[in-house]
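Have a look at this one before I ask anything.
Only one protein chain is missing; all other protein chains are in place.
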Amino acid sequence: MKQYFTFFRIRFAASLQYRAAAWAGVATQFAWGSMLISLYAAFYRANPADFPMEFSALSSYIWLQQAFLALYSSWFFDRDTLDSITQGTIAYDLCRPVSLYWMWFWKDTATRIARAALRCMPILIFSAFLPAPYGLSLPADGVSFLLFLLTMILALWMANAFTLLIYILCFYTMSPMGLRTLSTTAIEFLSGALIPLPFLPDGFRQFCELLPFASMQNLPFRIYSGDLAGYEAVFFIFLQLFWILCFTLLEQLLLKRALKKVVVQGG
Amino acid sequence: MKLYLKYFSIHLRSAMEYKSSFFMTVLGQFLMSFTGFLSVWFLMDRFHEVEGFTFSEILLCYSVVLLGSSIAECFFRGFDRFPQMIGNGEFDRILTRPRNEIFQVLASKMEFTRIGRFLQALLVICYAIPTSGVIWNAENILTLIFMILGAFGVFSALYILYACFSFFTIEGLEFMNIFTNGGQEFGQYPFSVYGKWILRFFTFVVPLALCQYYPLLALLGREGSVFYRILPLCSLLFFLPVLIFWKFGVKHYKSTGS
Partner (left out) sequence: MIAVKHVRKTFQVARRDAGFRAAVKTLLHKQYDTVEALKDISFTIDDGEMVGYIGPNGAGKSSTIKILSGILTPDSGECLVNEKTPWKERISHVAQIGVVFGQRSQLWWDVPVIDSFELIRDIYKTPEAVYRKNLDELTQMLQLSQILKTPTRQLSLGQRMRCEIAASLLHDPKVLFLDEPTIGLDAVSKIAVREFIKELNRKKGTTVILTTHDMQDIEALTSRILLIGKGQILLDGSLSQLKETYSDQKQLTVAYSGSAPALCPGMTVSSAQPGQLVLSVDPKVMSISKAISYLSEHAEITDLSVSGASTEEIVVQLYKEFRI
């Protein structure tokens, strides 16, 4: 366990260096969030009856999303890891007495957390001071907040698991670039990063909510504002756990097979 | 120009060396902009109109911006990649060649995979042109062409601007995404949707609204003035400050060498 903590610490410290990037990120996310809220406000004005959530819940959703963008970003792939797979230098990592899977996992977790840690505070604070329906409001209640924290962690796990799946599939594919574009596209849309899932048409929306992608951003941000609560929330948390378990098991299996192939081919 | 065509043919042949990867990426680009289309569709389907624009009218705006930006991405991709060019010394090589620097950066990379986005935009505009209720007389066709040209120009200038900033900071470049990616993403809707201040910003600072909101009003017959129709051409003035900034950036680069 200690070695994984070391991977985590080194990565974390390295990612903290990017100070200018963090400020630029804060500015970008703040502008982005403002634009999105203005857009939804226009839709709200056009037809308030068809608005599927409370407007303040939507605002909270968007600000949380912008604040924690780096935590769940679908286009984050570790360059070193990808290079080691596509160029075959993975052999060096296989010589180390650690599990490849958990090494990747902790490295990526560190980078995601470090990036988000640098960026989230200014955005959360700024947005909390915005006028009522447009800013970040307080969590619905104490239970919601606790469940929010829990699902945030699980969502990070899920996002990581998905990134790892792409790494592992890179062993099998000839076009990692195309694979990444496809996965990013899918996550962006199906996790509620592009538009929150409640805005999708009925039927399609319920389908999307059951998919693993929904566990990433949709779940914690909606629990925070009370848009999902009670038994419904508990159901989706169990679903989230289920998907994490499935992904982890599937990936372990795929990785084992891929590595066997690597060893047979001699790198 | 002849030299540009030479570069063009080299890039095309290079891209064709990796056919399968090329087509995968084209497909990816297509799907990526398709999800953008889906979100516009779903939202418009739910709310029917926004700020007085209907679905087809929004699509007209959406496709103009996407056409302009995808062509700009295809040909001005060299500037998008500029931070790497500085990092790996490619820009030094450019400086040792007896040609204009902007031209060389422009010619250094062409991203033909953007054809995926371009095709999607083309499909959407083909749907929007007959359904938007615009009467397609010569005047309106010309306005539409101006809009696409203008959007292409503004996005191209934004890419050069992005490269300019990379003379000074590599890390901080992310904030340029507000304009490049944001322009693409939010330009899907006429900027008036976002309120007065944002419309002003995209009118006077980054003149993207000149290529969509104002001429769109003219197309839809809501504004009679010819002025609104030639506004997209005015947006090309944006190149002026950008090119001055570029000159300044090159000078800075030459004195710090980093």
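Labels A and B are assigned to the chains in the order they are written; within every chain, residues are numbered from 1.
Simple rule for what comes next: a residue touches a chain if its C-beta (ideal position, glycine included) is under 8 Å from a C-beta of that chain, and two chains touch if they have at least 3 such contacts.
Computed from a predicted structure; not experimentally measured.
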Next item on the list: Among A:Ala13, A:Leu146, A:Leu210 or A:Val234, choose the residue that contacts the chain missing from this document, as touch is defined above.
Entry: A:Ala13
Next item on the list: Over the whole complex, note the residues of chain B touching the chain we left out.
Entry: 2-3, 6-7, 10, 13-14, 17, 88-90, 92-93, 95-100, 104, 251, 254-258
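Everything that follows uses one rule, which is that only the chains that are shown with their structure count from here on.
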Check: What residues of chain A sit close enough to touch chain B in their complex?
Finding: 18-21, 23-25, 27-28, 31-32, 35, 38-39, 41-43, 45-47, 50, 52, 174-175, 177-179, 181-182, 184-185, 188-189, 194-195, 199-201
Next item on the list: Using the touch definition up top, name the residues of chain B that touch chain A in the complex.
Entry: 20-21, 24-25, 27-29, 31-32, 35-36, 38-39, 42-43, 45-51, 169, 171-175, 177-178, 182, 186, 189, 193-195, 198
